[in-house]
Each structure stands twice: as C-alpha cells, then as structure tokens.
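The complex appears here minus one protein chain, its other protein chains still in place.
Naming follows writing order (A and B), and every chain is counted from residue 1.
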C-alpha cells in the first residue's frame, strides 16, 4: 500500500486552528493582525466558517459571501490553507423562528427553544433544504479556491430528537430492519415480557423520558437509529460536496468515545478521521501519566477507524479549556508534549480551538492562541509557536503509520447494551474505563494497540483482548474463533457472550453463540461485589491478583485452570483459564483482576507470539510510526514533571526534561 | 377459632413461583421441560398470567385463551396448582394506542407514553371496562378448573395519577369526606394560612409538582385518596371474581412498608395477605442479622394485617435480583434460611419470581429457578429443590399461627404525615427504620411483635410500643388509655401527639388529645441535633444512654422521672418518665435513645406483665408458631456465616451451621 499524504500542499505537518473572522468583520485591524501572528506561530491552516451561517445569510435568502473569499484569499496569499466548514453546527435565529420544525424535541416530548448549537432535527427536510442552499452558496463562492484544503462537515455531531418526524423515521427504520414483520421484532425484543407485544410498527415510540424504557432491544435500536439518522443527514451534506468538489476530502470532528454515536458507522462516509481532544490535565484523581495514557487511548480509537492512513487532531486547547470542572492551566511544556503524543499516535496535524478568543458568549474564556490581550509575547503564544516549529520540521513523518500487533476489541453497541443492562451494579460497570486500563498496560510495555470492532478483520494482530464482550454482534464469535485458530492469542473476561445483537440472552450457557467451545467453559453465575468485598486469585505459578466488582463462577470443561479464587463460597474454583484452540490460545478471566496481574497475562501472550515488548521506565510513554519501507520514527515522552534519565529500547541513554519529548 | 388452612389441596406448605409460559408458546420443548423441572424442584403451585394480557387478547376483541387452559391442565396433571392472575399489571400496546385515557398523567401534568407497567389510571372507566372483559374471558375459560387455587389480583399496585378524571374524583372524595361543606375543609386544613382558602371543592387540585404543596392536610388526603381509589379499582376486579367464582380466594401482592398505599385499607378486601420480599442480602451497610431482622419486621407487618390466619410469601428471588444497587448473589444456604424465616413468621408459602429467566427485556437477569442455561444442576436450582423438600415435610405447620404478646404501633398515614411535616430534619426523621429497630430489639429477646394500627384492638397484647406517634387518628388516644388502664405497658416517644388526623396541631400542649394526662407531662420544645451534637441520658439506676437526632424538653407534672439529660442547656431535665395509670404503666421517652437503653425498658415492661422472654445468643433468630391446641413449632435461624453452638430456650444444646436452620 502506498503512503497516503493528507496535505501534500503543506511542507511539514499541518499546524492549524479554528478561526472565526466572521466575529471581527468590523475590525479590519484585528484581521490584519491575525495574519501577522499566524505567520509568527507557523500556522499552515485555518478551519473557517464553523458557525458562520448567520454571517453568510443574515436573513433568509440574503447572502453575504464576500468576506469568506477575502479571508481565504488573504490566508492563501500568506501560505495558509483553509479547512472550510459547512455551517450547520448552529442555526440562525431567523431559521428557527420561521421553521420551528428544525429544532429538536427532547426526551420529555417538548420542542427546544432556539439557542445553543448542535441541536437540529436530523430528519427535518426543511433543515436539509436550508443547509443544502447555504453549502451550495459556499461552493459557488470558494469551491475552486486554491486555498481550500478540506471540507469540515458541520461540527461535533451529537444528540437525539424525539419529534414526530424522527418517530416516524424510527418506525420506518425498524420496519426495514425487521422485514416489515412486527412479529420478528416482537421476538427479537422479547416483547411478550410484561405484555409489551406490538401489533404494528406505528405503535413503537422512541424511549421518551416518561415512556417505554423497559425493552432493552428498543433502547439499543434507538441508539443505533440515532447514529443511522445522523449519518444519513451527514451524507446529505457530503453528497453535495462530493458532487461539486470531488477532489476535496471531507471529514467531521469526533469526540473520544462519544457515547451518543457509533463513530465507526459514520467513519465509512468520511475521507479522513479527525477529532477534538481536551484532556483533564493536572487533575486531582489520577497521575499525569494516566491522563496522557487515556489521551493516547483516544488517539488509538481514532487511528483504528482508518488504520491505513494518518488522522487529524482537529481541535485542542492551546492553554486551558473553559468547560472543565476545574479549568487548570496546562503547565509549560505540556502543549508540546501533548502535540508530540498526537503525532506519535498517528496524527498528521495539530490543530486548535481556537485562534483568537471571542470577546463574549459561551466560550470567551476558552483557551486560544491569541488572548484578549492580543499580543505575541504571551506564554501560550510562544508555546504554540514552538510546536509550529516542531511540526514544520517533521515532514518526514507525513503519511507514516502506527502498525500495532495488538488490538483491543471495543464495540459502541456493546457499550450501550452494557450500560442499559439491568443487573450487576450501575456504579461499577465501567466498560470504557476497563478498555482504557487494558490499553494502558500495553502502552507500558511499549506496545501501541489498535481499538477495533469485534467483527473487524483481525489478521494483522498477534494478540487481541476483548474485555466484557457482553453482546456478540453477528460474526463476532466466528471472527474470534478464526483469529485463535490461525494462531492468535485471545483474552476475554467476565461478562462475555451473554446476549445477541438484539440483547436476547443466549440459551444453553454463557459465553454463547459457540464461544463456550472456544474457551472450554460455561459461566454459571456472576457475583457483584461491594467495595468492601475482598477477594483474590492465586495463579498456579504462585502469583496473586486482587479481585473487585465482578466475579463469575465457572464450569470448566475443557481448559487449563491457571488461577483459582481464594475466598468466598467459590474459593478454589477457577477464575483464569487457558485453552489451546487451533494454533492459538484463548484466555478467560472470570473476574475483574488488578491490572498488574492482567499485565502478566499480556506479557505471556506477547511472548507466545514472539511479539517484542519492552517494559518502559515509569513515566515514559513511547510510540512508533513506520513508513512503507519499514523506516521508523520513535517518540519518547516524559509524562511526569520530573527530569528522567533512562535507556531507550535500542539501549541508548536518554535524558528528558520534565514533560520533555524526544523524536528519533 | 378454628385453624384456617389456605391450601388444603396441597400436602405440605405451598412451594410456588411466577410462571410465564406465554413467553415460550413457540417453544413446546421448553414448556415440556418446565414440567419436568418443576417436579424435580417439588413445586406445588405456579402463579400464571401476571402480564399475559397481550397473549390473551393480541388485538382488541381477538381472544386466544386456549394456551391458558392447556397450561393449567398440564400443571394440574402433574400435581401443580395454579394461582391465576388478572392481567391488569400491564396494558397491551393496542389499548394505549386506542384509549390513551388509560395511561396516567404524572405529577408534572403530562400524560405518560405507553410503556413499562403498573401505570394505569385507576379512575378510567375504559380501563375498568377492558379489564372486566378480559377477566370474564379468563373465568369463562378456566373459572371452574380444578387446578385453580387462588386469584392474584393484578400485580404490585402502586403509583398516582393526576389526570382530569382523577382530579374530579379527588374533589368528589373530598366533598364526601367534608360533608360537602368547603368551610369544614378550610378549617381542617387551616387554609387561612397564606390566603389559601377555597371557595368550593372544584378549586382543589392534586399536589402537582409545580402546584400546591404547602397544605399538609391536602398532601395527606391525596395519599389517602390514592389508597382509596386504588382499592376502589381493585374492588371492581374482585366484584367480578367473587360473583362468578365465589369459592376461590383472592389476594394481591404487597411490597413491605410500601410508602404509596395504606395496605391495611386494601387488606380488608382480600381473603389472604401475600407479599413480595427482596432483601438486600450481604450489603455493605449493615450486618446480615440486621438484614434478616428487617425482613422479619416486614413479615410481621404482613402477618398482622390478618393475624388469625397464615399469609403468603408471594415472590422472592431464588438467586439474585437485578434491580438492587449491587445485585449480589445469595450465599449458599441463605435461600433455605430466608424461606424458613418466612414460615417461622407465619407464611404458609414460599414462592418465587420467577420460574424461568426471560430471554430479553427488563428482567432478563433477575434470578429465577431455571437459568438461561436451562438445566437442573445449577447451584440455584439445587437450593430451590432443597427448600421444596423442606416445605413438603412441613404439613404440620399449615394453619398454625404466630401469637405475639407485644405489638408495635405503626400507622401508614402517620408515616406520610411525618415525612411531609416541615420541621426537624428530613435527613433524620427515619420513622419506619425506628419502628424496625424497636422490632429488632424484641426479636433479640425471642419475642415476635405484631405491627398494628393505633386504633386496632389491643386486647391481645401485654406490651405496646408506639414510637413517634406524631399524628393521632380518631380513637387512638382513647385506645391507648384503655390499653394501659386494663394493665398494659405502653411506651411512647418524642414526637407523640402533635397533630390530629388532618395534621392540625393540638392546642394546649403536646402530646395532645388527652395523652398528656396519660403520660403526666407536656413536651415544650423539640431540639433537632446535628450528627456532631453529643448528648446522653443517665437513668436513676445509673444506666447511661446515648442520644441522637431528637430531644424534647419536658414539663413533667405527674410522672416518675427515670432518666435525665446529661448535657446541653436542658441538662438535668427529664428525658424518660413512667406513670402508673389504671392497672398499667405508661413510659415516655423524650429523645432518640440508643437501642440498648430502649431494650432495658422493654425488658422491664415484659417483666412487669410476666411476659416470658429469652435473651438470644448473638446471631440467632427465633420464631414460634402455635396451633389451636397450643402445640408449638419453633424455628432457630443462624443469621451469620459462622457455625454457632448455643442453648435453646428449652435448654437443649444446638449447633447450627453457617446460615443454618433448625425447626422443632
């Protein structure tokens, strides 16, 4: 596969920012000053027009597009490319006033009032008509502008709508899904429970706050529908862009493991993945290294959606955010460290929200490259300029890839199903955190993991960890069996294979759908532990592991028991098993073990597949990118506020200043 | 009085379960398997049809009743009786679609959407018409079935409705109650406060969330009305059943001290009391013995509603629940222990929710006798079968009674009035827990208490404890005086006799309505203590007691002071008094003393009336049932996870394994 270069027109890695000149059109002096400062900060791109609808179309049918062309001209003349947004992130007041059907209806069945952003009805034909008009106007104006580098669709999609249009669309979606056979749906959702049988699709409603919430299949499908409908809307924008500017790539900006949308479904419609990152740096509940590891995990989620090409860090805060519980300043050096991590994880850009702080309204105190002070001598500006310098010198990195040999299985709909599952304890389910913790253990071994869907192709991987795979999508069980059969090392945990993709329980023993054969066991019961409940496991090699939250009681029929419970009425029964299956091995970890114990299992799995790993010194994070020739660029990050000296993987001595970075 | 046998057709004590064959009608293999497993578990009864309306009547007027007859036939052929539910626990979708007036209006004045269960408007004529039709169809089908052992009315009644029909009915109810004289109501509710005087009954609304909440009399009467209206609905079902099947007893399933309904009002309409018990076993905030004691208290509440006959444990979880904060497994042996407690407290049945786990929807992970695994070799199944064995051998117990000599006074409307009272601290009122704690102290003395209303006949009792009797129902004060006068020992506490049954304060000193004469004192002030406020009492015999939460300052005119405050500005003033009144004694405990100190008072009261008690070893719970000849069956329960050896009340040595049970 040949290297994919996202921005060939830019020399180094793209250095960009959201930019809102539409807020300063009456201040040409400030717009002038912006260009001067951008060049000082080595900016190579600006994301323009993200909420500019009212600036383009101040009243219905009255268009003011010139300023956009002027801005893009000026940027281009100064070597700065434009990532141009469709302005559908927020609606003008006139539009809501005239077409209230564009505003969402909330779960309590009341239509929202005009305000805020990102709260459109994705089903509304009028909203689509109006966004279509303005997008076409934008294309008319600058569709062929040489500075136009990419389309940025709307902004941070999210949210649900319970309006009559959406209800009807949901019903139609369900009819399609269940072959217009209401009894198929009734069986799939087990509606005979509590007399919930439907006679026809028109009886089905979204899960209103004071409506139906007791059918897990309905709840899950509503979430899938919301993804489907949001994607459907997004495609309506893409269709126009692709038709008229087929050579301009499109993206939209994601947000971590956003719980509202299955990004993988949306990713299929995009040319490039991009996302917005706002870690809670320097917080009071975890180490800085933990915060960085979670950030790295989020990068891995994004990277894995299009693993054969780089992705983009579309937004990040140059200084601080304004919506965190505590909006703490990023310490000196952290901005560069954070930027280097992004690149190390596979991003080919570092971008910000925002270029210049707005004077008023909701985000006037959100960090920006240029403060209300307006000068280039602030700490933040200087740190940004330093990153600009770094990126400018990393042209060699462009298009190189992170190529993990380990993968973590994570399904969005599994997350939804687990959250909605009535049982266990809502306080301790923690599926996403469990995934991130496992990722962190591999990171400490110098191993980047991809984060993939349970039905993704697993051929590239030696080791796969599938925590809490409660719901088995069609094909998932076979996929896992195939992976192990051909020599892979698979580890699954408590809560594996309880339900199918409609959340119907498998009969005949968990893990279902054939997985009990893969692991050689059945889980008979699952115990939910209070915080004060103490248990542990002893491995056959004498190692110990603490246990908390969950503990399954197993019937092992065909697997080696490698650890047993120490306490409680299931003391002595198996808690960790291993089975050879085909050319690989399957591990089953029946309880929530401490991560040290998990790491020992991961090391064994890596060793068995001869996957090299390296136990990094405490406080050091490591990433590696490769080009198509196998040449590598290595990233060493000091994720502490202390100076650290250590040996690199290749054995060299290296000293990193606090929050220091070294790129080889 | 002759012994009342609830189920003469069954040899031992009834062993039953909720059973939902309507969820598996397309799986005859499973229905077949069910019968086989039921016999293995020694089940003698199944509760059928609880949410089967959609199975009976899949669309309006289309009836499918055959499956019911087939199932009951098959059960009966295999020696299993049917407790048959009316299906009004949940409405079919078609009914809500066509008759939305059957759906409730919430406190925020919005009608609910279709969904969930137990949420019908009890006032709706249409709902009554439709339930009438389906109940008649059921009777047509199996009203004369030899397997039909009992009617189970609807399921777990509860909840309120604020619809126009209910509003009107509430107004009519009030007009009746206050003799169609609005000024009577105005005086009773003291509506002159804040200018709340009503001109006519049509101005009165239910306490909407954004409506009137400042009239305590209204709030209380709304709760009484909800009980009245729910009972009125329930009677509409009973009327049909009694008319057509006069020999089949009726019950409905209660839920502990459910705060929404005064069960004593409903109990009058039922032949048998039954209830659903789901203790939070093995939790992190109390000992296991405490959990069991609370469970025993709940049994006592149920038993006392019809104290001259046994009651039924209609539901319990064989394994775990799925709606607890932590859904922890019941430890081995606990199921038998819990079942034996039920019988020891006076239940003649042990029944479960549910026979077989549903594959999907809200309760798919709720414990059941038969798991998704589907076999008879699970731990849970085996524990259930063991209980089946035990019950089968307890035919001697049938119809025997628990006959307490001590009673605890508890009024539902007193609970409502205390909760709604503006004063003290909402964080520490804890009326129900205070009652349960007192019950527990008697339990430790080997004494079963009944839990009775303040205006119940008290002739059977030697000792009566009336904690926090804030509201005096008509007749309550005289009832207490009569009890003491004829030789009873009565103990009351702080917060006694503040208001009448409309929550109007008594003038002239608390406790009002003549009770200050019974106790020989007036309570002048009540202090509410923060957690950090430390006080204590010293008894004349030198004993000490800790005090928390509440402390009244007394004026004692005619009683012996047996304890005084140690601290604060009321140090040295009386806190516990005793007065001889007629042939009995009245105690007043003016502060919330620790339960050890209370227990000493209880012992004195028992001794004075020559009521035998026995200080049980720690960890042992004891119950006794008697037949009409005075023969007794004794139950010793080890409510710890340790083996315990001790002397029984009759002086025999007994060793009980962890969670062990011995029935003599």
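To be clear about the criterion, contacts are C-beta pairs under 8 Å (C-beta built on N, C-alpha and C of every residue); 3 or more make two chains touch, one makes a residue touch a chain.
Just so it is clear, the model here is predicted, and its values are computed rather than measured.
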Absent-chain contact - pick from B:9, B:70 or B:203: B:203
Touching the absent chain when the full complex is considered, from B:504, B:595 or B:633: B:504
Residue among B:62, B:524 or B:558 that touches the chain left out of view: B:524
Chain not shown: contacting residue from A:284, A:541 or A:629: A:284
Where the unshown chain meets chain A, residue by residue: 20, 22-23, 26, 51-55, 58-59, 87, 89-94, 97, 106, 110, 112-117, 282-284, 319-320, 322-323, 325-329, 331-332, 357-366, 371-374, 378-380
Touching residues on chain B - with respect to the absent chain: 108-109, 187-199, 202-203, 205, 207-208, 210-217, 421-428, 499, 502-510, 522, 524-533, 553, 569
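Keep in mind that, in the parts below, only the chains that are shown with their structure count from here on.
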Whole-Å gap separating chain A and chain B, where each centre is the average of the chain's CA atoms: 49
